[in-house]
Structures are given as C-alpha cells and as structure tokens.
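Please see the structure below; I have some questions.
The complex appears here minus one protein chain, its other protein chains still in place.
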Amino acid sequence: MLGEGIIKGMVETAKNFVGSYHDPKRLTTVEYPENKIPAKENARNFPFLVFDGVDADKGLRCVACQICEKECPPKCIYIIKDTVKKPDYMGKMQIQPKIFDIDISVCMSCQICVEVCPFEAIKMDTQFELSTTDRFENLLLNKRELAKPNEYYHKIHPTEATEVDERLAAEKAKAEAKAKADAEAKAKATVAAAAAKAAPTPVPAPAK
Amino acid sequence: MIGEFFKGLFLMIWKVVTDQPDPKVEFVSVFPATIQPIISVLLSIVPIIMVFASLFALTTLLERKGLGRIQNRLGPNRVGPFGLFQPVADGLKMLTKEDIVPHSADKLIHFLAPIVLLVPTLLAYAVLPFGQNMVPIDMDAGILFFFAVGASTELSIFMAGWSSRNKYSLLGAMRAIAQMISYEIPLIISSVTVIMIAGSLSLVEIVDKQSGYHFGFLPHWNVFTPWGLAGFIIFLIASLAESNRSPFDIPEAESEIIAGHLTEYSGFKYALFFLAEYLGMFAVSGLAVTLFLGGWRAPLPFLEIVPSYIWFLLKLMGLVCLFIWIRGTLPRLRVDQLLNFAWKFMLPMSLINLFVAAIWHFTSVWNFRGAGLGRWLLCAAMIAVPYVWLGRTLIGNKKITHRTYRFAN
Amino acid sequence: MVPLYYYLIFSALLFSVGLAGALTRRNAILVLIGIELMLNAANLNFIAFWRYSPDPEALTGMMFVIFSIAVAAAEAAVGLALIIAIYRHYRTVDLTKVDSLKG
Partner (left out) sequence: MGITFAIIAALTLVSAIAAMSLRNLVHCALSLAVTFAGIAAMYLQLDAQFVGFAQILVYIGAVAILIVFAILLTRSSETPQPVISRSWIMGIVIALAVFGVLTKVILSSSIAQRELPAKPAPTVRQIGDQLMTRYVLPLEAIGLLLTAATIGAVIIAMHDKKGRGDGGQNVNSTPSRAEAHQHADETHNLIT
C-alpha cells in the first residue's frame, strides 16, 4: 500500500535519532581535533624521505639519482646533487642531494616517485594537517622537513616497512655475501697469482 | 508621562503573559493620537518579526542537529555550548560575505527578487491567530489573503531565476514554479474542506469552531475527523512542496542543478532567501495548525491554564520537527514523479476529500443511536477505498525487488 | 474620500494605455497584455460603481467582477495557448507576419 515504505523509513530514522543518544557505538564520526581516527595503513598523502640511523643528514637513503624528479607528472620535485661524496651513517661514501624540495601544493599524491625509487628512499606520508597561512613558503617542503626516520615509516605503514626492510636486508646480505665471495675470490686469486708466479701454469681468475 | 509610559508597558507585558484581551490599549493610549495607529501596528509587527526570526535561527540549529542525529552524527557542537551559537556564526558569515552579482545579470531584478520574496512571506503572518488575543488582523477573508500572498512568491522565484542569466537558475525557477503551482491546488482544496465545515474564511472563526471536547478529553480539532485527517496529510504534503523542502526540493537539487534559483546569490541576499524560505515554512505550518490542529487551543481541558500562544508555538514547532524528520528520511523525487504525484494522486484525493467533507456536513443531522460512530466509519471508508485504489494505480504492479545491473557484472 | 470620477478617469487612462499598447505593439503576447489591461480597467469601473452605488448591498458590480476574473483567467490561458500554437506553426509571434489569410 502507498505510504508503507515511508512509515518504515521514518521508523528507521527515528531509531537512529534515539539510538545515537544512548548508544555511542552508533556514532560514525568523532570530534576531530580532540579525537582522531588513526590513519589507515594504506592511507597516503604526500611523499617524505626515509633515513636510517639517527642523523637525518647522514642517514638519508636518497642518493640524488633524480629518477623521481624526472618521473614526477606535475614536476613538483626539485633536486640538486651534491658535488662531493659524504659518508653516510654507516661511514660509506655516498652522493647525497644538496637540495631536495617537494612542492606539496603541486603534488597530486600519485605515488609514482615511490614506485620508481630504486633505493626505497621516498615513501608516502599519512600526515594531512598541513594547512598554513603562507601558501608559497610553507607548502614547499625542503630536505630537512621531508626527512623522517625509518621508525616513523614503520609506525605509519608497518607491513610495507617490514617488507622493505626485509628486502633491503636480503639485498644487503646478498651484496655482502657477494662482496665476501669477491673478497675471497680476490684473496684466492692473489694467493693463486702468487702461487702462479711460483708455479708455471696460472689459474684463470673466477668470472666477476 | 514617563511614569505612564512604563505603567502602560508593564501592563501590556502583564496582559500578554497572562493572555488577556486587548493587551495594547493602555500602552498605545500613552502616545499622542496622531501616531497611535502607527504604534499599534508596530507593536504587532515587531514581535512577529522578532519571534519568527529567532525561531528561524533556532530551527536552522535544530535541523542540523536533528539531521545529524538521524544520520548517526553529532551535528554542530563547536560554537558555544552544544553549538547553540552556530546560527549567530552563520549569520555573521552570511552578512560579511561579498555580494556577487553576475556580470550579465539583470541587476535591478536580481536585487529585487529576494525582497519581493520576503515581503509576501511576512505579510502572510498578518492573518494567523497566534493566541487567544493575538491576531494581527482578523480579516473576513483571511485564508484567501494567506493564499493570495502565497501565490505571489512564485513570481519572485521566477525573477530570481531569470535575472541571474544562468541556465541552472532558470531551470530551478521553472521547476519551482511548476511544483508550487501544481501543489497549490491540493493545498487550497484541502483547506477548502475546513472552510466548508466551519462556514467561514476567517481564521479566528475557524479556530473558534474547533473549541470544546468530546467525552471531556478529545478536543474538537479537525484532524480527529476522517476528512480532517486526510486533509491534514494532504495539506502537509502540499506544504512541504510549497516550501521547497525535501523530498520536494528539486528546485534546489544540489546534485542536479547546483542550487536552482539560488545559484547566483551570495551573502546577504542569499540569507534573505534562506530566511524567506524558513518563514514561509513557519507560515504554512501555522496555517496547518490553525486549520487542523485547533490553533492555539490546548489539547486537554486542564492544560488550558497554559497561555494560548505557547500552545500555538508548541504545535508549530512540532510540525517543523516533523518536517525535519521527513527531510532526514526521504530521498528527493524526480520531476516527473513529483508532477505525477500532484496531478494523479493529490488532486483526486483532495477532491474526494472535499466530497467526503460535504457528506460529513450533511450527516451531522443524523440522530439515531450510534450515529456519530456510523458517520465516522462511513466517511473513513469513503476516503480509505479511493486511497488504496489510487495508491495502487500510482505504484502500478511493479514489484519492488533488488535492482539488477546488466552491465556492471 | 475621493469622488467617483477619479476612479473612472483613472480606469479610462488605464484602458487607453492598454488600447494603445494593443494597437501599436506587434508581439502577440504584448497585445494580449494590452487586452488584459483593458479588461482590468473595466473591472475597476465595476467595483467603483458598486462601491458608489446607493445600494452596495446588492453586490451586482462585485459579482460581475468575480465572473469577469474567472472568464479572464480562462481567456488568458486559451489566448496564450493560441499564441504558442501560432509560434509553433510560424516560428514567430509577430502578428504582422501571420497573414496567410490575406491572400
């Protein structure tokens, strides 16, 4: 009959109305500045730079390869390479960016920079409270503002960060193993060479 | 002079509070005879504007809070305790906003439209009996006056839509006019039933006709008769459409035509439109209260000690809350559904209702045993049968099931 | 209070304005507006005569106006329907161009 559905709907909304007063579980919203819903793990907003260790200047994973700068569709990344190599947190000599700026008023959060980065150096942040009174200066983030420790990355994207760390560790282990093998081979080679000097038939060095 | 002034003032306030007749007389007589009529008129106008403007502020808050709760949200709660000062903040924002007039707009008409809308809406309050002794004008043709000024708001909506030189504005205005004209007929016919039974066009007399109680507790309100109930529901639906409120808010459908005739209005002019819309809603609810809910009369005999205007305002707010509830529940109609509903359902139902009211009037001479119940049942059946039949033809034989999407899967 | 002839002259003026408009303008809608003005002027005359008659209780003039308003509304509706029909046929509402009966 005509009107039945209307009555049903009105009862439903009345239930909502009464229920929202005595059953806080019904409320789908929170009072924002005081209460915040923790960001979802897959949330993403604008990129940031990951660094290892404690010193942001030293530990930056970024090696200023400028791939992200080239790939960025709205061209919001600006990088200037440092001319000299500096030791990173492990003491290894590395080229680092002298200037690394991201204009987040231009960034469109496409995550392409993250996709293309071979060093897992740039990742997406979940921070969204970025409003400022100056839209030119304060929305152009520099290297220091962008750099955030690996722990922070673990905090906002735990699964992804663990994966990345495992991959990095695996790569590192592989590299170390290889380096070790290389070193051993080298050592062996030197020994062999020394032996070959002594002996008339030289042993060919293992292929690199 | 000053002593007399304050004496008159306090006497007036006392008389208003205690609901006595002619509260203005003593106070007005303080002034010289030449300005007495003006003072008397001002004393009627200023309270109406103040009370209903503050009611408007209250209602915007109530609506946002209520809608929030209906949708399991909290609603505004930032400005002041429980968000009570939200209307003040909104008002300040509206007043300080820049007033933008489109370059190609018809400037004069664009400027006049909100004023031409607000004035008739305020005029409509002139005939509503707010309380036992609070009738601005007891006009002989009061209800006709109400509908006459109500009809002239359509032109102002057209002015707003046409002068903006915006296709959405014009579309919205056209929709608004089509809707308002279509629903004006059921609105008028359903109030004609009351006029027919009461035998008067004067709203004061209509309220008087609803005095007294059945069995000592059931008031003689029109809504407690079969034709009255049907008429009340028809009136309510039509007044929803007249005041452009959801589910009949297609003239302002945000998802289709931005804001209809309001698209090109901003700042103070927009606030005027907003105010006029709400004032129109209060006026038409006030008319519904007067025609069907016994006006300022108390619902139970022992409650008559409460001043009459309190009852009027309470009933008015009840209807406004019902409007908010409906807005929180029902989705918007399509234009064709809206016009079909008006012409194929509301109009026949209101004509049938008119007929039933006539039968009610003629069967009032019955005086055999159980005549009252008999005529009640007869009239109720005469409304219920066409209702079911018309409802069925309106819905059609469509079975409402889950929608199947052919291409989505 | 003003005497009767004020109203009569005013209504004659209104009638003349309507007549002048109906004769000079070529848009059919404006002609219709002119006719409405003349009709209203006549109605005003009826009401004025009713009010100033020695026996206003008879309500004759008022009744005439009530019926006249009813007929005028119907006339306006039919007239505008005709205009729209003409527009759809000739794609114009200029009355000088609607002259196919002139031969």
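The chains carry the letters A, B and C, assigned in the order they are written, with residues numbered from 1 in each.
Everything below uses one rule, namely that a contact is a pair of C-beta atoms (placed from the backbone, for glycine too) under 8 Å apart; a residue touches a chain by one contact, two chains touch by 3 or more.
These figures come from a predicted structure and were not determined experimentally.
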In the complete complex, the chain left out here touches which of the visible ones?
B, C
Even though one chain is hidden, which residues of subunit B still touch it in the full complex?
109, 139-141, 144-145, 147-149, 151-152, 154-155, 158-159, 162, 174, 177-178, 181-182, 184-185, 188, 199-201, 339, 343, 347
Since one chain has been left out of the picture, which residues of subunit C touch it in the full complex?
1-10, 12-27, 29-30, 32-34, 36-37, 40, 43-44, 47-48, 50-54, 56-57, 59, 62-63, 65-67, 69-74, 76-78, 80-81, 83-84, 87-88, 91-94
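Methods note: only the chains that are shown with their structure count from here on.
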CA centre of subunit A versus CA centre of subunit B: separation in Å?
59
Which positions in subunit B touch two or more other chains at once?
none
Using the touch definition from the top, list the residues of subunit A that touch subunit B in their complex.
1-3, 6, 9-10, 12-14, 16-17, 19-21, 26-29, 31
Sort out for me which residues of subunit B touch subunit A in the complex.
66, 69-74, 77, 325-326, 328-330, 345, 387-388, 390-392, 394-395
